[in-house]
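Please see the structure below; I have some questions.
As you look at this complex, bear in mind that one protein chain is not there, while each of the others sits in place.
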Amino acid sequence: MGAFLHQVASGLALGGVYAIMALALVMIYQATQLINFAQGEMAMFSTYFAWKLMDLGEPYWFAFFATVIASFIGGIVIERLIVRPFAKAPVLASVIVFIGLSLIFNSLAGWLYGYSVTSFDSPFTGRPWFGAGYMSAHEAGAVLVTLCVLALVYAFFRFTPLGLAMRAAAQNPESSRLVGIRVGWMLAIGWGLAAAIGSVAGMMAAPIVYLDPNMMGGVLLYAFAGAVLGGIDSPFGAVFGGVAVGVLGNLIGAYVVGDEVKLSVALAIIIAVLVWRPSGLFGRRLVARV
Amino acid sequence: MAILEAKGLEAWYGPVRAVHGVDFEVENGGVTALLGANGAGKTTILRALSGLIRRSGEIRFRGHSMSGLATEDIARLGVAHVPDGRGTFVDLTVEENLRLGAYVRADRQGVRADFDRMFALFPRLAERRRQQAGTLSGGEQQMLAIARALLMRPALLMLDEPSFGLAPLVVAEIFRALAEINRDEGVSLLLVEQNASLALDLAGRAVLIETGRVALAGPSQTIRADDAVRRAYLGY
Partner (left out) sequence: MADADGALNALVAIAVGIIALAFPFVASGYHLYQGAQVLIFAVALLGLNLLTGFNGQISLGHGAFFAIGGYGTAILMVKFGAPYWAAIPLASVLCFIAGFLFGFPALRFGGLYLALATFALAVATPQILSYKGFDAFTGGSQGLTLAKPQPPSGLGLTADQWLYLVCLACAAALYWAARNLVNGRIGRALVAIRDQPIAAETMGVDAPLYKTTCFGVSALYAGVAGGLSAIAVGFVSPESFGLPLSLAFLVGVVVGGLASLGGALFGALFIEFVPNIADQLTVSFGEGAKALPGAIYGVLLILVMAAMPTGVAGAARALASFLRNEG
């Protein structure tokens, strides 16, 4: 029983990371109908930024918040410079551009920081405040951080005027323009937010999966699985899906197929959802395209 | 002085030109009607004025040129456009729809006062404040769209077929409200309507559009009295 709970608990911690990444993916999808394949590499690059700051002597939380802010700005810049020119291009072109972006970030990180695996400190050490015996301090901390991020994002979109304007711009760009909303900037801010929360996911994942330029490939795949499972156009679904994939992945890995093939569990989830319930658990009904 | 002047206005949907050099004015403080049959180009003209489609020609709003301006900037100048199909944010609540109308405004007191006025003007909206806009009836959505536009405190309100698909009683209620808005708040109105009789009752001036060109323009009385108009658009 103890081992089972341990798997569930650490699955929840990982699931929180996946949920945040999935949320970032859904945010961009809702606004642009595109899946940002570069989300993982952007998060990885942000995490290296944090690592560098700490390497230079800065305390953890300074590095954390500086990274979040820098990622926010970076996301805006990327949207304005690289994503916007392809706004009217076919989907295929945007996917290729995102892949190009992910390759650039991956190489940049490799060039700047090398390819060897590094450790990344967690600010949470010692005994965890809850779940002691079943999860490490970092895992407990990661769950808390995840909850904070989700609460903040929810509050932002639900209660602030800017959040409302962003929701409007995503749902109905034309009507938004008619009331004076600068839809282009709403998209840019959306990218900034996605990059910012992605960086949090990276910083929470790094102590668990260790820091190297390829660390986020697997995490991104789990996030995809979570988003597809929950419904790519449902923020709640994305969060639910991310957590579910985290827990399921751990359980199936521990008790069914072994830890080394957890990635195929994600692949299996994606295929299974596409076969049986394509719109995901909470998404809008998907229509089969010709 | 006209609040809006268009000279040689042309508009395209992609490579197809739909409006072929239109001249007209919107009376400052008055109601101007844009009449014509289905497909004549009335909606196209409104969309061109709002910058939603490619356009060329001279457009002056309160003396300032609007050519080359983006839709959101035109809106911020004081032009509120209620599009055909209402343009409601169907997944947001009534309250959120209205708040979006006031998005660009900084005067919170004024916004609160305007909210009260809108609810007084359209009591049904007050009842359904927290309801999802998509669940409202056609008439209520039309009221919501107008209220949202008015919350922008526009100088010019452009409406595209506000009577479309609505029951006569509801239409009467809406047009009463429009008359009140024009009279009491001095908001100029540019009204696109297929229902010519209804529009001519409200408007002081009218412009008749046929296949993307101006066929006739002048005071409502004159237009109403014109035989050709009578037969083609008023049905008698």
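Order of writing sets the chain letters: A and B. Residues in each chain are counted from 1.
We take it that a contact is a pair of C-beta atoms (placed from the backbone, for glycine too) under 8 Å apart; a residue touches a chain by one contact, two chains touch by 3 or more.
Predicted model only: the values in this text are computed from it and were never measured.
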>> According to the contact rule at the top, which chains on display are touched by the left-out chain?
In response: A
> Just one of A:34, A:54, A:144 or A:281 touches the chain that is missing; which is it?
Replying inline: A:34
> Of the listed residues A:54, A:104, A:137 or A:251, which contacts the missing chain in the full complex?
Replying inline: A:104
> Hey, which chain A residues sit against the chain that's not shown?
Replying inline: 34-35, 37, 82, 85-86, 89, 91-93, 95-97, 99-108, 110-111, 114-115, 217-218, 220-221, 224-225, 228, 257-258, 260-264, 266-267, 270-271, 274-275, 278, 286, 288-290
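Here, only the chains that are shown with their structure count from here on.
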>> As a quick test, compute the distance in whole Å between the mean CA positions of chain A and chain B.
In response: 43
> Across the complex, what residues on chain A touch chain B?
Replying inline: 161, 164-165, 167-168, 171-172, 174-183
>> Looking at the complex, which residues from chain B come into contact with chain A?
In response: 50, 52, 70-73, 75-76, 80-81, 83, 87-92, 96, 99-101, 103-104, 148, 152
